[in-house]
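With one protein chain removed, the remaining protein chains of the complex are shown where they sit.
Chain nomenclature is as follows: A, B, C, D and E, assigned in order of appearance, with residue numbering initiated at 1 for each chain independently.
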Amino acid sequence: MARSDGRNDDQLREIKLTRGFQVWPAGSVLVEFGKTRVLCAASVTEGVPRWRKGSGLGWVTAEYAMLPSATNTRSDRESIKGRVGGRTHEISRLIGRSLRACIDLAALGENTIVIDCDVLQADGGTRTAAITGGYVALADAITWLGAAGRLADPQPLSCSVQAVSVGVVDGRIRLDLPYEEDARAEVDMNVVATDAGTIIEVQGTGEGATFTRSTLDRMLDLAMAGCADINALQLAALAQPYPGELPTPKVARP
Amino acid sequence: MARSDGRNDDQLREIKLTRGFQVWPAGSVLVEFGKTRVLCAASVTEGVPRWRKGSGLGWVTAEYAMLPSATNTRSDRESIKGRVGGRTHEISRLIGRSLRACIDLAALGENTIVIDCDVLQADGGTRTAAITGGYVALADAITWLGAAGRLADPQPLSCSVQAVSVGVVDGRIRLDLPYEEDARAEVDMNVVATDAGTIIEVQGTGEGATFTRSTLDRMLDLAMAGCADINALQLAALAQPYPGELPTPKVARP
Amino acid sequence: MARSDGRNDDQLREIKLTRGFQVWPAGSVLVEFGKTRVLCAASVTEGVPRWRKGSGLGWVTAEYAMLPSATNTRSDRESIKGRVGGRTHEISRLIGRSLRACIDLAALGENTIVIDCDVLQADGGTRTAAITGGYVALADAITWLGAAGRLADPQPLSCSVQAVSVGVVDGRIRLDLPYEEDARAEVDMNVVATDAGTIIEVQGTGEGATFTRSTLDRMLDLAMAGCADINALQLAALAQPYPGELPTPKVARP
Amino acid sequence: MARSDGRNDDQLREIKLTRGFQVWPAGSVLVEFGKTRVLCAASVTEGVPRWRKGSGLGWVTAEYAMLPSATNTRSDRESIKGRVGGRTHEISRLIGRSLRACIDLAALGENTIVIDCDVLQADGGTRTAAITGGYVALADAITWLGAAGRLADPQPLSCSVQAVSVGVVDGRIRLDLPYEEDARAEVDMNVVATDAGTIIEVQGTGEGATFTRSTLDRMLDLAMAGCADINALQLAALAQPYPGELPTPKVARP
Amino acid sequence: MARSDGRNDDQLREIKLTRGFQVWPAGSVLVEFGKTRVLCAASVTEGVPRWRKGSGLGWVTAEYAMLPSATNTRSDRESIKGRVGGRTHEISRLIGRSLRACIDLAALGENTIVIDCDVLQADGGTRTAAITGGYVALADAITWLGAAGRLADPQPLSCSVQAVSVGVVDGRIRLDLPYEEDARAEVDMNVVATDAGTIIEVQGTGEGATFTRSTLDRMLDLAMAGCADINALQLAALAQPYPGELPTPKVARP
Partner (left out) sequence: MARSDGRNDDQLREIKLTRGFQVWPAGSVLVEFGKTRVLCAASVTEGVPRWRKGSGLGWVTAEYAMLPSATNTRSDRESIKGRVGGRTHEISRLIGRSLRACIDLAALGENTIVIDCDVLQADGGTRTAAITGGYVALADAITWLGAAGRLADPQPLSCSVQAVSVGVVDGRIRLDLPYEEDARAEVDMNVVATDAGTIIEVQGTGEGATFTRSTLDRMLDLAMAGCADINALQLAALAQPYPGELPTPKVARP
């Protein structure tokens, strides 16, 4: 049974990474996985949260959110509901954890980088797109910090980070699910990996079904291959010169 | 004294209106006033809020928000603070009131249109950009409702709506203030007008200063002329065919 | 068509200003515009908010609220709803902004004055009554601070502040609308002015209608004349000696 | 040791009950115990809360709050803090419970009466003043309901309700404590009683001290005598004709 | 008319006190009054709340809560509702006040003890059980602080504290009401007393009824006798050696 968008089971959607999308943040990347579009901005703040002061270590954290108009049916604003939902919390924590895995916080020095991942349009895989684009925005922010002479150590990034979804749909193991497949998948898995071929995070869930160990193994194979392809796209994007002039005056003092 | 961006005192920034920016909402417009960029999405919901049920009247409302990364210095999320701030409330109410002035809610029938105005990048005048772009998104949503045969009456829009800021900076009356001018303006005014040359809303404030009646009159002259120019740009944008296919299946049942 | 309370179109309701209404705050004024009654209290706190510390500047802010029993139909408490509504926010900000326009914050020294405006009974024009009464309470608090030797400079008030509503009702331009007129006004405007005849704030809104520039001009004429009359009443009230003894021990240390 | 305001240990402060203080609620009483002033408003709503619908029984509830400017040092608004504090909750529940003790909810019919007790000025004993004034406002609201032909039964009130504080200060048992005594009392007790000499509620607390059974007995004697005196004042106030015309159109439909 | 559980009117339910129920807190007691089971934990924190710093005084406070599954019909979580209810607040404050009556806060030194009272199973009298068990947990925490050499003075406890409920059910005055009696009691009273036979707190309420002074007197007699019996059980429990080893490393630095 063919996929509705004509892809092979092991094929990624078209992925685009547009650096310098906004003028104020130190890094700002629009990442697209097909119709899924996430704006990833890396903002630098001088200093670190109170519980970390004087440690010599920096801090990287992430906040994920969705525009009300990003989904097929409009969703309500969390600001108006007065609280952040469980799903939002969960994804924000995943992104932050994933990006901290690639950075030496001592080399960063006592700086804080917040990665805001705002979904402008959702069509499945928003969290994996956010991690993928968030890494590129983080890399640009690190370059900016280096140029400003504010790193404790020249190269705090130890690896690159990318992520992709994989799942069982119509009984077949498929890569990079759009919303239409995700909604009826029997198993759904997200894998975060590095350019060294190692794993940062694996989250696999049976949706009203369970799955065998061998299915898990085959999903992992597919996801690791997808991550390698995504890494190549990240490398290519970062090999380009920064579009426009480097952002200038944006450092908040806490 | 010249303006830092080289404009004449009575000159607008470059204004762009990009329709069809998102695929799901019935209307979706990216509006740019110079570096200020606001995503205005008009989402249609079947039915009306409870207090309006059975009235035969539709409802139009607006929600304004700012991405954390939209401002020069990153701002905190209102969802995480757990409440919507006074400024956000005030602007959301202004946009909703302004757009309701141009629509016959009986002709709309018992449909609700929510205009989400999310600021992607802020450089002054975000509320006037939001009203200007929000009108275009509303017009597209009305067209979509008409095509779907869901209007009580063929043409609910009685006029077009546009807005602009004007202020006193460096002792001079200037149109369409960017952030750098807005922050040090002595008087700040926003005017919402219609293509008939009538006024929907006037809000003028002395910022740590007061102003004379004759200053008020000259600010109004400038703003009304600016609104007429903006209306021409709205007309031109709406005269183009809808980019891509019309959005399809997005109507929520409450 | 006559007004339901028999007034001429350009006539104010009976306005009363009762100073010393409460014993604890440094200034406390009950202001009445007809049946509208607002208790305006000016409380002094030593020091300023954190973001202002060490600036040598004082701070004036306002909080507006309505008793549940103040309205024709009982309204719910915002404390129980757990959040302050948009209208409340908007009016609080307007009052604070208006009163800051008349005060030299350097002369005030590092003191904070909070103007609490609590509506005891509402019959239209509560925000303009609050500004009018709030100014008198502020003036009394300044006198009290002066007597206590706590001003950086003897006279921080540069002008007096007053406000009035004006609107188009039954096709006629009328001054100082009670609730019954306000609820069906086509245009509604609030003007905040000074005893120098200058303007602090103008907010005019078409309510489901738009209005012409010449209507705006005539509304402004009527409002400015009304403000001059209100100023005379403020002067007369402040010319009286303070009723009872001066309040004593109310300064909080933050 | 004499009391600072010259009263005898067993003497009440001057108590005033002003009916018809507001024009909209069905009952509205300003009660004063010396400098303590509480505005008690009884608002009638058609119908009862959902959990009571169809029971044939009415409902009486109370909400207590304090203006920020009511206390010697300004207190923060609970609406801005976003939640109602423990003390506020506790007092609201006490007032509601006390007033429900005197009313036959079947005779009331499916009507809801909310007693809002807003403290305009606090000088000790605000909860006992609120119960005392709340009863008079409730009685007026019942008369109003009777006149409107909306009672299931002609006389739902079975007794009158009044309350007073008593405490041990400077080693002496004293009646009706002002703030200055309350703040340093060793024991503090509130008693709610009826005109039949029976008790509705007793709350006695050692403040950093404990007390003997005989002290408790003597405090009860003093409080019961005080309640009898307060009852006489309530009767006298209610014996007067209603000041001004009866309130008219205030019934909300839920 | 006999009690449903066969007890005499003046008889307590079976009361058990299990010390050392948890391993981390300095004191941890499971208290049972029949089917009512409350886990009382006394946690020690170094230092005191900000408003108390430098005073040389310690602080004792309590927090009461109920597991959703503790009640006959499951109750909703207050964490999910987003706010603590009035009843919870009221009981937390009562427990804290009661336990502070027995402790010399200067002797405690600048340490904070939080008494968490979590109801595992509710069958009436949870607040009196919490006070009774809370005292034993507090006593163990004091012993622990003494052993750690952190008390300013060897013995800060001046008396023991216990509590019991009493009420009028079926026209009879009864001790220690289970839920089934509590729910239909005409009068309900809680008494907190000390081993010296003095009273800390009395709270008596007519539930839709009022009561005479002589009923109040007889309820007090019964409650005081009950408290004396409970005190004997507390003494016996504390006379045992601490079960297991003393808890070790749990002191938070604020």
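We adopt the following convention: contacts are C-beta pairs under 8 Å (C-beta built on N, C-alpha and C of every residue); 3 or more make two chains touch, one makes a residue touch a chain.
All figures in this text were calculated on a predicted structure; none of them were measured in a lab.
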Among the displayed chains, the hidden one touches A, E
Considering the complete complex, of D:82, D:125 or D:156, the missing chain is touched by D:82
Which of A:68, A:167 or A:204 touches the missing chain? It is A:204
Contacts from chain A to the absent chain lie at residues 83-87, 89-90, 92-93, 97, 100-101, 159, 189, 194, 196-206, 208-213, 216-217, 220, 224
Absent-chain interface residues of chain E come out as 22-25, 28, 35, 39, 41, 43, 45, 63, 65, 67-74, 77-84, 88, 114, 116, 118, 120-121, 249-252
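As a working rule, only the chains that are shown with their structure count from here on.
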In contact with chain C as well as chain D, sorted by label, we have none
Taking shared numbers over all numbers used, above half giving same and below half different, the chain D and chain E interface sides are same
Note: among B-C, A-B or D-E, over half of the C-D contact pairs reappear in A-B
In whole angstrom, the CA-centroid distance of chain B from chain D equals 50
Chain D touches at least 2 other chains through residues 82-84
Among line, ring, star, complete and other, the chain contact graph is line
Which chains touch? The pairs are A-B, B-C, C-D, D-E
